[in-house]
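The complex appears here without one of its protein chains, the remainder shown in place.
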Amino acid sequence: MTTVTEHDAVKALQFEPHETPSSNRKTEGPYRRLARRFRSNKLAMTALVCLLLIVAAAIFAPLLAPYPPAQISMENRLLPPTSGHLLGTDELGRDTLSRLLYASRTSLLAAVTAVGVAVVIGLPGGLAAGFFGGWPDKVLSRIADAVMCFPYLLLAMAIISALGPGLRNAMTAIGLVYAPRLFRIVRAAVLEVRHSTYIEAARTSGTTSIRSITRHILPNISSPLIVQVTVMLSAALLAEASLSFLGFGVTAPDASWGMMLGRGFGNIRTAPWGTYWPGLAIAVTTLSLNVIGDGLRDSLGRERVRPPRKARKSGGAG
Amino acid sequence: MAKNVAEEVEASSSSSPLLSVEGASVEFWTGSSWLRVVDQVSFVVPAGGRVGIVGESGSGKTMTGLAILGLIPGPAGRLAEGSIKFDGHDLAQLPPAEMRRIRGNDIAMVFQEPMRSLNPMMSIGDQIAEGMRRHWGWSKKKATNRAIELLDRVEIPAAAQRAREYPHHLSGGMRQRAMIALALACDPKLLIADEPTTALDVTVQAQIIELFRELSDERDMALLFITHDLGVVSELCSDLVVMYSGQVVETGDVDRVFDRPTHPYTEGLLQSLPKLGAGNRELGFIPGNPPDPAALPPGCRFQPRCPHALPICETSQPELLTIGDRQSRCLLNSELSLQGVGS
Partner (left out) sequence: MLAYIAKRLSLMVPLLIIISFVVFALTLLIPGDPAVSLAGENATPERIDFVRSQLGLDKPLVERYLTWLWGVMRGDLGTSFMDGRTVSSGLSQRLPVSIGLASVTLLYASTVGVTAGVIAGRRAGGKTDRVVTLMTSMGLAIPHFWLGMLLILFVSLRLELLPAVGYVALTDNPVEWLKHLVIPAIALGSAVAAEIARQTRASVCNVMDQEFVRTAYAKGLGEREIALKHVLRPACIPVVTVIGLQAARLLSASVVIEQLFAIPGLGSLAYQSVFNRDFPVLQGVVLVSAVGVLLVNLMVDVTYSVIDPRVRAE
């Protein structure tokens, strides 16, 4: 199996020198440079703020929600957005806004759980494979390749059907299925770093392997790792939504955005607004995560500068 | 304002030079301002002549070469000022379509790393034939036949077979020869070679240089040879342009400059040339590094590394002065008697 994309991805994520002659920027450390470039990316900063607001809404849901999310009120079924219920009600008369806020906790936590599982499995695996090479690498890589052959949702569903229902099992399954991808990225990054000369120097000076890993390798793979985690969070969010939509994720009376979307679809002809809000919530959160991920990737890659329009000289040359 | 060689030559000779660069400056956008990497460079290449541009990496010599062909990487880079007169036109003012007609046709360029400069997915023959098909409208068959002839001329064995192969099938030296064949495709009047031998073995270097000499002689083709290696220039070129930190610091006939340089930097370069039969004499070198273009010293740019520097050199910027048929950018020009190497 070719690893063109991972290699390219890692290459793009490595710290690279400026392609234009630089000024005093050479003295900047890599993390400060990352922070500076990220801060100057207005779009990414907006997305970051947006994400933080969503997380805050999730944390403070009990304070923000106008109604208890499980409060059933059969005479108020399927109401459109009104002054009493800002986003309307669902088929059991429960306030959509309140449910949406509480569901955000479930969905966000689920995504974090899944990525956590993936990191716990993929990171050590990738480190080991990249650093030690040889048989451990061959075996782990083959297993990762094989697992990646399965369509992730199907595999997750199969694992869930074996483990039993419930959101925790579902997200563990997702995490297991995502782990090989993280493994590959970490392994590729470790291999890149391993070949740079200062690692060789450390080896010749006799530092032990564990030391090499923590001192030299970890800081250098942190950048591709951060970007990948961001990407995975948004993928896990979508995965949870898919599973809950199908009925394999959360179980009643808990709510997640995906499940609300599923219920909303059932009533799409009579109460289409039931599909707007949860979908929008997922889309906005995923978009924020993606834009942040893009911003991180851009801040780590080559700085592509374009002169301001009026400063450009016209003419045949160039 | 420094008098440039072009005016001198025009005044004294009946034919004007093939290429005349005057006051050319190249700048790059740093994200907040324009940074100048080539500063008011002027020199001349006579028709059929061989001129060498010598300098360290970062001296701006490659950018100068790219500027002539309008290949400065944009939009962050630009030719800020100056004229590049070739065959009666100012290339800097030419519309893109006209410039395309000249590239590969009247002026061709050979780059430093042949593995990266050749398209890995096109056969050698196709790549060479492209120029002829584009500029002369030749058919694929006709162009490929000529491509094979050219490969033969650059001494690649089994040329017909090689033309069908891809760059990765060839060794480093052969790839560079193929690049030269590519550049020759449309019989250019001027060939710009940017460090063509740097990435090659020493033995192959000598062969390639010999090849350049032969080609320049038999085709009456002018050669602008960009390198950091003074030894190569002494073998191949008749005139020399020394660049430092984006500026021209010395020009003149190669033998004369070697015999008696007029700029301390040139003297330093000459001193660091290995000399055969010199016994155990240590290899001289110039300590220090060229200045950061964004943090230039207030006076002469070479002053921090110059063994002959005086206090005035720290505060005054020297102009490029013309003395006879040579030029030199040194404040202490007339006072210094610098040491050259007999050629």
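By letter and in written order, the chains are A and B; residue numbering begins at 1 in each of them.
FYI, a contact is a pair of C-beta atoms (placed from the backbone, for glycine too) under 8 Å apart; a residue touches a chain by one contact, two chains touch by 3 or more.
The shown structure was predicted, so the numbers you read here are calculated from the model rather than taken from an experiment.
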Hidden-chain contact residue, picked from the options A:Ala58, A:Ala236 or A:Val291: A:Val291
Footprint left on chain A by the chain that the document does not show: 1-2, 4-5, 8, 12, 43, 142-143, 145-147, 149-155, 157-164, 234, 238, 241-242, 245-248, 261, 265, 268-269, 272, 275, 279, 282-284, 286-287, 290-291, 294, 304-306
Contacts of chain B with the absent chain, listed as residue ranges: 69, 71, 100-105, 108-109, 111, 113, 116-122, 130-131, 134-135, 166, 168, 179, 182, 185
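What we mean here is this: only the chains that are shown with their structure count from here on.
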Gap in Å, rounded to a whole number, between the CA centres of chain B and chain A: 50
